[in-house]
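What you see is the complex with one protein chain gone and the rest in place.
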Amino acid sequence: MTALLTVDDLKVDIKTRSGTLHAVRGLSFTVNAGETLCIVGESGCGKSITSLALMGLLPRTAQRSAARLRFGDTDLTDARHARKVRGNDMVMIFQEPMTALNPAFPIGDQLTEAYLYHKGGTKAAARARAIEMLDLVGIGSPAERLSQFPHQLSGGLRQRVMIAMALMTDPKLLIADEPTTALDVTIQAQILRLLRDLQQKLGIAVIFITHDLGLVSRIADRVMVMYAGAMVEEGTAAEIFGAPRHPYTRALIDCIPQPGKTERGAPLGTIAGVVPSLIGTVQGCAFRTRCAFARTDCAASVPERAEGSHRWICIHADHPARMTETA
Amino acid sequence: MGIYLAKRIGLAVLVALFVSILAFGLLRLQGNAATALAGEGASPQDIAIIVETYGLDRPLVVQYATWLGNALTGDFGTSYFFKRPVAELIVSKVGNTVTLAVLSLGIALALSIPLGVLAAVYSGSWIDRVCSLISLMGQALPSFFLALCLVMVFAIQLRMFPASGTGSWQHFVLPAVTLGYYITPPFMRLVRAGMIDALSNDYVRTARAKGLPAHRVVLKHALRNALVPVVGLVTVQLGLLIGGSVVIESIFALDGLGYLAYQSISYRDFPVLQAVVLLLSLVYVVLTLLSDIVNAWLDPRLRVS
Partner (left out) sequence: MTNTNMTDTNQITAGLPGEAVKVPSRLSWTRIKDHPTLVIGGGIVFIMTLLAIFAPLVAPHDPYFQNIAARTIPPVWYEGGTRDHILGTDQLGRDYLSRLIYGARISLLIGFSAVAIAGVIGTTLGLLGGYFGGRVDMVVTFLTTVRLSLPIILVALAIVAVFGGSITIVVIVLGLLKWDRFAVVVRSSAAQISRLDYINSARAAGASTFYILTREVLPNLAPQLIVIATIEIASAILMEAALSFLGLGVQPPTPSWGLMISEAKSYMFFSFWLIAIPGVALATLVFAINLAGDGLRDLISPDGRG
């Protein structure tokens, strides 16, 4: 498989009054063409910042650096090259469909905008493409929708419009930042199914960012778990759900209610404690303050371990709970 | 929407009525209008005639009711000084003031929108600081001082524009520049704040995610949305424009309502002064009412409730 997106040692620093906040601390991963990578973590772990950093959409107070940041043959650290890719081969949809569309313009205008800018061509061609895309995402009577304004559409419809808008330029990579979090549960399922179908039909690679591990199991080819701005574990969906190695991943999985296994009314698992401040340097494992298996040497540097495509960063060679189980 | 509209219009009428009482009462505060009118050293007979002519011996409430009743039919009485009907006098001056207001508003918008947008886009940077410095300096420079400086350079030394008077378009240049400059700083702050607000919106991020060039993102997606609330706030600032026109018309002897007000103050010409105070207040009341209605119409949440 060819790597579509290569990220090597990505860092994002945000200047604040109380010091520099290291939101992303040396993240490396790849996304292959046509696969779905899920980035999972609690809020504030840096997963959304990572997606904005990939797209070059960070606020001006944030500083991005990377040893390598490539999309195909394009070097994304070069702003001029990145702009040709952004919104064209690499597109993004966001968490809040209610506010992500501009209230002042009809959706037809917003749909065709990027297409006309990146691909050129006539307005009529762009319009035809927009109608085709709206149809593809399952919006009825698409031609009439073009002249409607965002406030005339429901949240679910708006997210479909956002997806259609992203697909206009026939992209190779779609970054979806919690695209279903703000929606009702039934709409959530619809949008998720739509994304999965589109991904299979069009062969687009997807980076799906979420805090909901239950959702990940339904769509992911590969999963990356983040904690405090860094990767703690990465592997195929089977590896992560079948044999999680990091105590944090394990704790997250224990939080998912499972039909049949989780008793009705029984308390769901929670992880005690809070995410540490990302201001200043963190030495050793950032999770150790909340980890049931922490040892004193977790404060020293912790090794990255690998087993085939499965990577994790922990003092323990395998998940400690399982080691005791098997022992 | 209907209830909101009714309430809003009711409030405007109430405010207008209260303002009319103030406008009327203000000038009766210092007891004897007749003596003031007749001037120093007037004989008791003269004063008696004036009291008779203007009905100054009747109770204040009656005087007010008569005045308001007449005012509603467009009759503001006769000017003590110009010896002409006040309404006629006002109609003859209104054009000049409107011209001045429109010109200076144009100048202010032409300056404040680009500067405000620039400051918002680069907020926190040195560009923002330079823009806010310009705005602070503009606010600090007294309008009458700026007027005299402009007269010195453009009227006296360069002889490009007349220093005072009315008649040709050249007469409007210096007053409009002064007044426009005077109202630019607050406008600029409003545009900046509105743009910072608009730029922080999710749809701006969406536009950036499309890979559009920065100017398209700022000028199309953000500015369009920023201008809606700004237009409303600008109307509220029109009080500044109205007040400023009094000072500036007086300096340039530009024959508008402001200059008329200044003259009527100097000549203690109460009918004229009352009418102008009432009229200028009403302009403000009506404009804010209109801006509220337009805003309510633009904002779907207000439209529904």
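Each chain carries a letter (A and B) given by its place in the written order, and its residues are counted from 1.
Methods note: a residue touches a chain if its C-beta (ideal position, glycine included) is under 8 Å from a C-beta of that chain, and two chains touch if they have at least 3 such contacts.
In this text the structure is predicted, and so the values were computed from the model without any measurement.
Across B:71, B:86 or B:246, the single residue that touches the chain missing here is B:246. Here the missing chain is touched by one residue of B:254, B:280 or B:296, and it is B:280.
Remark: the omitted chain is touched by one listed residue; of B:55, B:124, B:167 or B:213 this is B:124.
If you put the missing chain back, the residues of chain B touching it would be 11, 14-15, 18-19, 22, 26-27, 29-30, 123-124, 132, 136-137, 139-145, 148-149, 151-152, 156, 189, 193, 196-197, 236, 239, 242-244, 246-247, 250, 258, 261-262, 265-266, 268, 273, 276-277, 280-282, 284-285, 288.
Just so it is clear, only the chains that are shown with their structure count from here on.
Remark: chain A and chain B have CA centroids separated by 53 Å (rounded to whole angstrom). Residues 124, 201-203, 205-213, 216, 221, 224-225, 300 of chain B are the ones touching chain A in the complex. For chain A in complex with chain B, the touching residues are 55, 57, 60, 83-88, 91-92, 94, 96, 99-105, 110, 113-114, 117-118, 151, 162, 165.
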